[in-house]
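My questions will all concern the structure given below.
With one protein chain withheld, the remaining protein chains of the complex are depicted in position.
Right after this comes chain A.
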Amino acid sequence: MACLLEAPLRISVLSEVTATSRHYVDRLFHPDPQKVLQGVIDMKNAVIGNNKQKANLIVLGAVPRLLYLLQQGLSSSELKTEVLGSELRTEVLGSELRTEVLGSELRTEGAVVLRTEVLGSELRTEGVVVLGSELRTECVVLLGSELRTEGAVVLRTECVVVLGSLAMGTENNIKSLVDCHIIPALLQGLVCPDLIFIEACLRCLRTVFISPVTPVQLLYTDPTVIPHLMSLLSRSPRTQDYITQIFSHCCKTPEHQTVLFNHGAIQNIAPMLISLSYKVRMQALKCFSVLAYENTQVSMTLVNVLVDGDLLSQVFVRMLQRDLPIEMQLTAAKCLTYMCRAGAIRTDDRCIVLKTLPCLVRMCSKERLLEERVEGAETLAYLMEPDVELQRIASVTDHLVAMLADYFKYPSSVSAITDIKRLDHDLKHAHELRQAAFKLYASLGSNDEDIRKKITETENMMDRIVSGLSESSIKVRLAAVRCLHSLSRSVQQLRTSFHDHAVWKPLMKLLQNAPDEVLVMASSTLCNLLLEFSPSKEPILESGVVELLCSLTQSDSPALRVNGIWALMNMAFQADQKVKGEIVRALGTEQLFRLLSDPDTNVLMKTLGLLRNLLSTRPHIDQIMSSHGKQIMQAVTLILEGEHSIEVKEQTLCILANIADGNTAKELIMTNDDILQKIKYYMGHSNAKLQLAATFCISNLIWNEEGSEADAMTGCQERQDKLRELGFVDILHKLTQALDPNLCERAKTAMQHYLA
């Protein structure tokens, strides 16, 4: 009922509002330019802080009109200079009359009259056209171009102020403004010499560009814009503030960074770091943090920049001082972090170890705002990701590991009861906090076993990861799996906490239909969980993981293919016949051989690893070789002939050695002279590893086991004879003198078997 009653009421109110708003817009079309100016000023006062009014005016088409007035002013001022530029007039009329009227009050009056007359409307053009009439011309010439510009600038500035005010409204407002091509119009306005006007344009542009709905590319479409903005940086603290804000928000890609860098952003902005205005210092700092992010070129340049005799890194370090605003400390720490990650500052530099890192840890403390804690944790995670020493330092700084546990306590039970507003705030940040904490834990535990232990011993840590894996927010899931992955590098954790908390269950669930970035992390973690000593291996096998892994090997992403085949390799290690059979069946020989020709070396290596694991223990070797022997021998030949790294070849020779260990499989080598020649070649190779692997292979072929069957014995004899014929004995002889002790030992053993 209430709804029904309300609906018509609302409409009538709305129409009333639009009616009053229409009045403002109509006045922009008034023939009297003074009325137009007054109309713009009234509009300015009406929209301040009133989002509804802003929306109304936009709907009623105020924006195109304002832009028209703005551009009209610009073009006519150009026209004016053209007209006035004729030398004759200025000289003849100007010099005479100017002296007469100058200093008298007439001058000002004249200016006012002229200003109002010529102001911004269509009339303006007329005004310029009418310049022929003597009086006008006199006035115009007399008062000089400055006054005329002033007059025009007043209206234009007011127009921009109204536009800026409209932009301060909702995102929809901004969309409408952008759709009306406000950006090119305002950028055009920056050419005007008047500082007040420029500042108004920049302020409006700033408001538009910092909105997420504005396509940043619009800043870069006209190649003259960036250099012009750079040149405006020296005009006033306001231009510095606005322009650096625009840069910070419009620098989203490495290309943007390069454009700004190439136009001298660093040299132009660096002096602002010691500006008297805090705002300017802060915006310059933010700009640098955006420019330096993952950009080696910028970072390398930054370290050598001097500001007032100090290195930029020292200036940044000073900004880390604890009594400065948190925003400044945090942003300065980001700059130093990015410079460090780009290799411009060493990770053991005092300014990183004793300043940046402790500052970031402080940002994680309970005293900071939730947003600051998120940023602090993410930046810290990024800073120490590649450096175990920094990880070790961070892990003992200010109880960081325990401090992070607090990130999971939002929304807290207290806030839920006492304060709805607070609850809302907490809820909004809860996901961000959790993902930041997971990221930081992942980074902390990526190398050091003691730190991993410390993390898993933190209150409810494993439970938190497990529930994080199934959270709705993809960001949290990804961070949680990253954390799990980092911890899964620990043998001890795999054996204990991972099994106790059955982390494999949510992990398996996560692997179904997850986006690629999650899949990479999850499958990589799964690889570790499938290691033979992991107690989770068994339940995972039973959950039908093979199909899933096989499908990963068909992915377009090399990382996923590697992880899939890697997991299968781990799974096949010392597995029973049933598992091996299942792997071969599920993967299919075709896919297996496709992987052997994979362009990614990692994939190839892990596939060879898988083959090697499959071809272990004699019965398994014989069985697999009896069914797939031909293809495998082909693949092996191909790899040994191809251009591959030592590691790949070694792995392949190891596979051959495994095959040679089989009972029936041996024959596949013995009957293949090509392969035997290859083995011979690698026994004489310059690389000891390959020599060893090849010798292993031969050694397996000539092996005679005591107590074995008579026919096997005869087979052995035959093989030994054939190998002697092919000259292997001589090579083995030589190898017994080899420098490499392993190789020497292996050759001697083989020779003993010959003699036996």
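By our rule, a contact is a pair of C-beta atoms (placed from the backbone, for glycine too) under 8 Å apart; a residue touches a chain by one contact, two chains touch by 3 or more; residues count from 1.
To be clear about the criterion, contacts and distances are computed from a predicted model.
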{"item": "Record-based protein name (UniProt) of the chain missing from this complex, from \"Ran-binding protein 10\", \"Nuclear pore complex protein Nup85\", \"Histidine-containing phosphotransfer protein\" or \"Lateral organ boundaries (LOB) domain protein\"", "value": "\"Ran-binding protein 10\""}
{"item": "Omitted-chain contact residue, chosen from A:T397, A:S412, A:S473 or A:N672", "value": "A:T397"}
{"item": "Residue touching the undisplayed chain, where the options are A:G39, A:G189 or A:P358", "value": "A:P358"}
{"item": "Touching residues on chain A - with respect to the absent chain", "value": "321-323, 353-355, 357-358, 393, 396-400, 403"}
